[in-house]
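A single protein chain has been omitted from the complex, and every remaining protein chain is retained in its original position.
Each chain carries a letter (A and B) given by its place in the written order, and its residues are counted from 1.
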Amino acid sequence: MEKIIETNNLNKKFGGVSALSNVNFQVEKNEIRCVIGPNGAGKSTLFKALFGLIKLDSGTVVVKGKEISNFEPSARVRLGLGMTFQTIRAYNNLSVRENIEIASGFSIGNYSDEKSNLLKELIELFDFSINSNFPAKNLAHHHLQWLEILMIIHTGADVLLLDEPTAGLSEKETGMTADAVKSCKKHGLTIIVVEHDLKFIKQIAEKITVMHQGGVFYEGDLQSTLNNVEVKNIYLGH
Amino acid sequence: MEIAPLIISLVYQALTAGAFLVLCSIGLMIVLGMMNIINLAHGEIMMIGAYVASLLVTEGLPFFLTLPFCFLVGVLVGLVIEFLFIRYLYSRILSALVLTWGLGLIIAQGALLIYGPFLPSIKIPFGSIEYGGFTYSIYQLFLIFVAALLVALIYFILQKTELGLKARATMQNPEIASTIGINKKKMFSITFAFGAGLAALAGGVLAPTTTIAPFMGTQFVAPAFITVVVGGATNIITGTLYSAGSLAAIRTPIGMYLGSFAGTVGLFFAALILIRLYPNGLASIRLFGRR
Partner (left out) sequence: MGPLQLFLGERDLGKQKSSLIFFLAYLVSLSIVPMVMGDYEAMNFAYFLLNIPLGLSVTLVWGYCGILSFGQIAFFGVAGYAYGIIAGNLTQLPAYEFIGIGGGILSSMLLASILAYFLFFARVENWIIPVLTLVFTLLLETFLAQTAGYQWKIGNVLLGGYNGMTGIPSMRLPWIDDPLYGYSFYYYVLTFVALVFVALRIFINSKYGSIIVAIREDSLRTEVLGYDIRKWQFFVFVLAAALASVSGILYVQWGNYITPSQLGLVAAAQPVIWAAIGGRSSLLAVSLSTIGMTWFSFTLSTQGNQLSLIFIGAAAVASIMLFRDGIVLTLWNSVSKLGKLFEKKCDN
């Protein structure tokens, strides 16, 4: 299958600490990939590197066959990448409707059928109004998480990078986010998720990438990852 | 023309330019590095220092004895400003800029209303010496010494004292610093006051070189800001030194051939180019690897 994201030997040091160490990371089109690992493993740094939000010491990033190492973040987004942040970043003081408008580039309605169907499904699933004129900060926490996801889909992104999308969500809400991820896959999107919540991962995982100390430690499907002794050890520490 | 005296003259000019930049900007740099705030009343606090020096000299105090008073008055002014205003604006940096600008206007205009358009100037101490066809002002050599002394003093405080350790911790990570018992508010107050004190001291020390008038701060403000912008907020000592050093190196030849103003303009363009290359300031370059 076509590789939609491919990194080659990404390296980044902050001071003396290796945040990324020879990271070779590949994701295929229409995959659901989970990236897990202890704190400080480099998961968020990897996301930032993919978007050009940090300057790499060495290595290249290839998205949809294009080498984008010199692309500005906004140019990478226009290729079809979308990211939600660990600390939810929506426009808190602007209305929900404005949030969606800005995300969509004011071209709501100019979507392919596929995308419109996906959005319809998600809005029904999430059950809140995206036309609300109330400021986004009035939304409940889980609605804010979902708003951010809806925003990046509205940009036209077909590769979603979600950084801890279930942080602070109840079990039921986590389940709904999992359904949303599956819906996205059904409609052709590629989803990469950084997560700690094992229940969530179990609901959506196909392939898992385990990161540790800046490097890719292990990759495998759900079962083999959970059974792997060394993976368990890095969580328990030495 | 012999080479050795020419080189000495160039070195002297570069050091003088660098010392001037260090004196103008060190107070600003400390506050910026600690609190991320630029005090736009900086020029006016330097003016206060110069005024204190002039007023005390008129009262009969020898010039060099006025300098500690300049520093102290600056510290007081800094404490008052921090206590009344700055402490409410830690998260509103742009508003703090506008506020300090307003304060600067009040201070300058106030000085005009209270003391009139000029204060008596202070005669430059020491005189000059000649070497190899060039004239050197001994007072400028003194200024170079003072600038170096200040940098060394701050380095010493930061690296070798407990206060300095706390200060560096707060600069690196204010939130964590407060959880280990460092009083962030107190640290910020001390820093702001100290920065103001240094500014007033610089004003006092530079007073003999210029006219003493309410808006005299303006001549220091442009070079100070340029130095601080190029140095960046990441490291006070290296930021100041690299920035003053490179800017002085650029300014000296330009100033020599085209005059002092052209030198300052050259600084500005150099700053624009340097920040394009190093947006986080020169201090963020790690020439010697990890610090």
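Throughout what follows, contacts are C-beta pairs under 8 Å (C-beta built on N, C-alpha and C of every residue); 3 or more make two chains touch, one makes a residue touch a chain.
Treat the numbers as computed from the prediction; the structure is a model and nothing was measured.
Visitor: Can you work out which residue in B:F142, B:Y155 or B:F268 touches the chain that's missing from view?
Guide: Residue touching the chain left out of view: B:F268.
Visitor: Would you mind spotting which of B:T58, B:S95, B:Q159 or B:T211 touches the chain that isn't drawn?
Guide: B:S95
Visitor: Kindly state which of the options A:Q86, A:T155 or A:S183 is in contact with the chain not pictured.
Guide: Of the candidates A:Q86, A:T155 or A:S183, A:T155 is in touch with the missing chain.
Visitor: To test your reading of the contact rule: which positions on chain B touch the chain that is missing from view?
Guide: 32, 36-38, 40, 85, 88-89, 92-99, 101-106, 108-110, 112-113, 215, 218, 221-222, 225-226, 228-229, 233, 261, 264-265, 268, 271-273, 275-276, 279-280
Visitor: If the hidden chain were put back, which residues of chain A would touch it?
Guide: So the residues of chain A touching the missing chain come out as 51, 53, 72-75, 77-78, 82-83, 85, 89-94, 98, 101-103, 105-106, 151-152, 155.
Criterion: only the chains that are shown with their structure count from here on.
Visitor: How far is the middle of chain A from the middle of chain B, if each middle is the mean of its Cα atoms, in Å?
Guide: The answer is 46 Å.
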